[in-house]
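Note that this complex is displayed minus one protein chain, with the remaining chains in position.
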């Protein structure tokens, strides 16, 4: 059970990582739970803390914290978008 | 005391005239009065009757029936516009 | 000149390019192109002739542009309107509005079109299989223009 996580823009720079493969442990079954787990790494990862304005996507669609995670999913965290 | 009158589009075709010079008689001092006078010519000129949907301009600005007429004015009558 | 009334066609890309060239404070360009349709009120249209009132046309369009400038913060406005004989698919009118932000550029562009439709002295005569006829003014155009009167400037 593993997923691919991607980070973009300011968040990517802050974490010093564009993405990672991540093994899903039992009980870690939503985007919100994943976000909390990543935040617990501390240091730069606190950029993922709940109060921070971040957007999330699962399989390239915008998702909220309750979105379910499944094996092979592509999950992305990024700041509010500023295109156009 | 004379003015220039112009007719456009469907009205021009109906009257068979693109315009005319017109001598202002005393008391004929508004666009509305001019319109009534022209209508009194009868026949095709009844296209200028009050109930007909027509627009009026004095010196190339939209005007209403109360607009005053002065020597040398350019007055125009035409159907509602359909450009764009 | 923000207003051009002409028989000739125009080049949309070139006009937008000329309006924005060197204007690096401009972030938004809203534009509208009106084309001759090959049908109207259920009849096929084979060609169209646009009559206008020379002099008043330019004056009316300039007045509309001035009103748009009074309502919204825009950098530049351009209106080109053709007259004469036009075939289906041909361009009739171009409105371009540039500004710092898109909301005001969009609003000003739509305002100019709505006012132009009810206030600029142009008349369309179209040729169908049944002969030629003057196009009737549309109530929907009066309503579109009236919307703006109900809004406060800047709205």
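The chains carry the letters A, B and C, assigned in the order they are written, with residues numbered from 1 in each.
Operating definition for what follows: a contact is a pair of C-beta atoms (placed from the backbone, for glycine too) under 8 Å apart; a residue touches a chain by one contact, two chains touch by 3 or more.
All of these numbers come straight from a predicted model, not from anything done at the bench.
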One chain isn't displayed here. Which of the visible ones does it touch? A, C
Just checking the interface: what residues of chain A touch the absent partner chain? 6, 8-10, 53, 55, 57, 60-62, 76, 78-84
Logged for chain C, residues touching the omitted partner chain are 11-14, 16-17, 20-39, 88-89, 100-103, 105-106, 109-110, 113, 140, 144
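Note that in this section only the chains that are shown with their structure count from here on.
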Most heavily contacting chain pair (counted by C-beta pairs in contact): B-C
Based on the averaged CA atom positions, which chain is farthest from chain C? A
With chain centres taken as the means of their Cα atoms, state the distance from chain A to chain B in Å. 72
Please compute the C-alpha centroid of chain B, do the same for chain C, then give the distance between them in whole Å. 26
Which chain A residues sit where two or more other chains touch them? none
Would you please write down the residue numbers of chain C that are in contact with two or more other chains? none
